[in-house]
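All remarks here apply to the structure that follows.
With one protein chain removed, the remaining protein chains of the complex are shown where they sit.
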Amino acid sequence: MSLLEIQRLSLSIGDTPILRDVELSVAPSEVMGLVGESGSGKSITALTVMRLLPWAARATGRVVFDGIDILAASEDQMCALRGDDIGMVFQEPMTALNPVKTIGEQVAEGIRWHTRASRADAEDRARKMLDRVGLPSAKFPLSRYPHELSGGQRQRVVIAIACALKPKLLIADEPTTALDVVLQAQILDLLRDLVAENRMGLLLISHDLAVVTEMADRITILRHGEVMEAGDTARTLSEQLHPYTRQLAQASMHVPARARAHEVGQDNPQLQAANPLLQVAKPLLQVESLTRDYPGRRKSLLKRAAPIRAVVDVSFSIDPGQSVALVGRSGCGKSTLARMVLALDGPTSGTIRFRDQVITGKSEAELKPARRDMQVVFQDPYGSFDPRQKVEKLVAEPLHVLGKKPTNAERREMVAKALHEVGLSPRDMDKYPHEFSGGQRQRLSIARAIITRPKLVVADEPVSALDVSIRAQILDLFAELNQKLGVAYLFITHDLTVARAITDQVMVMHDGKIVERGRTSDVLDHPQSEPAKALVTAAPDLHRAIARRLQEQG
Amino acid sequence: MTLRFDIPEENFADILVKAFTNRSFLTGFAITIVVAAVAIVSFFWTPFDVTRLIIADKTQAPSPAHWFGTDHFGRDILSMIMVGARNSIAVALVAVGIGMGVGVPLGAFAAARGGIVDEAVMRLNDLVFAFPALLSAIMITAIFGPGALNAIIAIGIFNIPVFARVARAGTLAIWPREFILAARAAGKGKTLITLEHVLPNIVTLLLVQGTIQFALGILAEAGLSYVGLGTQPPMPSWGRMLFDAQTRMVAAPWMAIFPGMAIVVTVLGLNLLGDGIADILDPKSRRQR
Partner (left out) sequence: MTVYLLKRLAIALITLVLASMVVFAVLEIIPGDPARLMLGLNASADQVELLRNQMGLNAPLALRYLHWAGGLLSLDFGRSYTYSVPVIDLVRERVVVSLPLALIALALSTIIAIPVGLFSAGRHGRAGDTIAMGAAQLGVAVPNFWFALMLIYLFAVWLRLVPSGGFPGWSAGVWPALKSLILPAIALALPQAAILARVTRSALIEVLNEDYIRTARAKGLPFRAVLWRHALRNAMIPVLTILGLQFAFLLAGTIIIENVFYLPGLGRLVFQAITQRDLIVVESVVMLLVAAVIAVNLLVDLSYAVVDPRLRSRQ
């Protein structure tokens, strides 16, 4: 007997159909994984079970939870179910908690509401629940406010709220997407334990096939509001009978074809000394004992806390044409380092040399030649374009650094060429950015980066906001341009599969320092330092997950 | 003060379509056009000459000849409201112009520079905000003499910090966006980025604030004229007409009712227009699809 049974669920918002004939079930103490790319209707399915849909949504079909017809239930009935029998965890921990209420109040509130317990009793139970999710009373008293907690800690509070009354069903909508891999592994462990302890059913929603494979007993794959395939996780993913399942799985494990990795140990001084030929190739970028401090918080009028050290004594170099990954947990200083390399932020001390020119402490005018040879691709394909300008102007923006201003015709020609190189049509020049999809915008972003024929492109999480199939295409494009134009990359990412896919070397950053550097495959297969080991162990891996599942099932 | 807003990602044609299906915008737009048209027509034609006093016709109730009645000098109220419209509009419009012209560059500059410049501009804003606007306007017009010009200056000065604040908040919200970083990585300076990327993106905010300040300017001008410090007779103005009406409320209530309604309708039209623009350009209204 299923705990949750969804039959022929169709849903539309206004005139837009969102779901069509969705079938799904969750049994007690079972983990059901719901997978799909953005816009597949995963979240709406979850909100339908909670009946927290937008006003204009109209649903048909049957949703039965524990014998109750959810779609026909009254609002009072739903309020009794929510938070008591069904708990829900959301994607964005930073905004999921009320900033003006203490975590104790927020956990206890649901307990008091449903059980009519006294304040003291409810707080007592809230305390136990917070202990259970890994927030012990010594460091996390009930009187803490959300802003005093980190993202991972906040997600624990949200889980405590959702599980406070030991619900029969927990819905987790992308619970770890906003967290880095190490935190993700911790939160997934916690969810797994809670399911086992309370015989809860868990509906786990994720875009990440590897995460779902590690967690779920059964899996449902959703696309454009329709179920593509459903069944036992290990079998579904190992057999890959449905073409869309195969496509998703392959995209998740995609490695772009790269003819020649940038081998040879240029960064091995002994080897360089031994081979005079190698010394000819001077490093493109040289970073020497770079440090960036931010002033600490003011504690009183005269006292400040110690400065926050974002980047501490970092040195490295990148050769022409080399593709280097900079990996690390969120907040480790990767992005600060990238900004300094791009001369968008100045270091507290240390120097950066680009093509043998010192670029630290230089005026904007002196930086012009360096800027021409150094470009950037950002993470957010939506935020990195001015919505008021046309593609032609946006892609041509870096031409500003050229010594001689190109004429209009020259400019259009250069933009057309760049668009062609990233697989877009020159006709796209007269469109606005909002007319493109996320993947296409990332192509635009790359077109903008290569229009000046730079020697180095710094890419800050360039594929982490993209769906897996689009991600694979963009990685291919990066790999192709690396080969064709000989451009070097500094790839900032928290995702080891991305690093593995297109970089020759990897640098692992932790607490502002670079703790390990080496060939990508060496570091990822045999990490030496603790931070690197933690990253590698925590990273979800589809191959490994499927293998483990198959093994468990014999 | 932080401001969060999303930049609408639409082109002009989409926006037009939305504009013509938005009730607030259509109503506000229609009212504003009518008021503006009335003001323009008053230059060429009014039902009666407002400069001629016909004592025999004084304080007549509304009639087919005088739709809104006549005042204590026998002047036609409708004609005076028509002439008063152009006066109100002119004063408020120029005052908004002063506020925008000085305030927007100041606010955008302060936000782009940050640090001590920003702090100084903000403290200057605090200072102006500490003076109740109408009180100071009364002071200014009293010291430098009553009249429309001084009223414009007085109202305009108090528009400056309002626009500076909006421009600053808008700039601060735009500045951390990645497309600004991209422009900086392309070697563009702060001034160029402000002109190319920031201003075009906050223009809608400024437009909305502009209609609000326009409406407030009309109210302020009426207030000043009401206490005798704005537009001077014999030039008709809505505020002055209300002042004249006050002592004659019992005998000639129409002298008070119609000019007041003219103010209400004009201000209502502008506010609806502003609301409509905000609605149309706010992507949140779209998100609810």
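Letters A and B name the chains as they come in the text, with residue numbers starting at 1 for each one.
The rule is simple: a residue touches a chain if its C-beta (ideal position, glycine included) is under 8 Å from a C-beta of that chain, and two chains touch if they have at least 3 such contacts.
Values in this document were obtained by computation on a predicted structure and should not be read as measured data.
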item	value
Full-complex contact with the absent chain, from A:E37, A:D84 or A:D495	A:D84
Candidates A:V158, A:L326 or A:V523 - the one touching the absent chain	A:V158
Which residue of A:T95, A:S289, A:S349 or A:S425 touches the chain not shown here	A:T95
Contact with the hidden chain (one of A:G33, A:G110, A:G201 or A:P283)	A:G110
Those residues of chain B which, in the complete complex, touch the missing chain	1, 123, 126-127, 129-135, 138-140, 142-144, 215, 219, 222-223, 226-227, 242, 245-246, 249-250, 253, 256-257, 259-260, 263-265, 267-268, 271-272, 275, 284
Absent chain, residues of chain A that touch it	50, 52, 55, 75-76, 79-84, 87-88, 90, 92, 95-101, 106, 109-110, 113-114, 145, 147-148, 158, 161-162, 297-301
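Please note the rule applied: only the chains that are shown with their structure count from here on.
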item	value
Length of the line joining the C-alpha centres of chain A and chain B, rounded to whole Å	46
Chain B residues within the chain A interface of the complex	7-11, 177-179, 181-189, 196-197, 200-201, 288-289
Residues of chain A that touch chain B when the two form their complex	13-14, 16, 54-56, 342, 344, 364, 367-368, 371, 374-376, 378-380, 383-389, 394, 397-398, 400-401, 432-434, 448
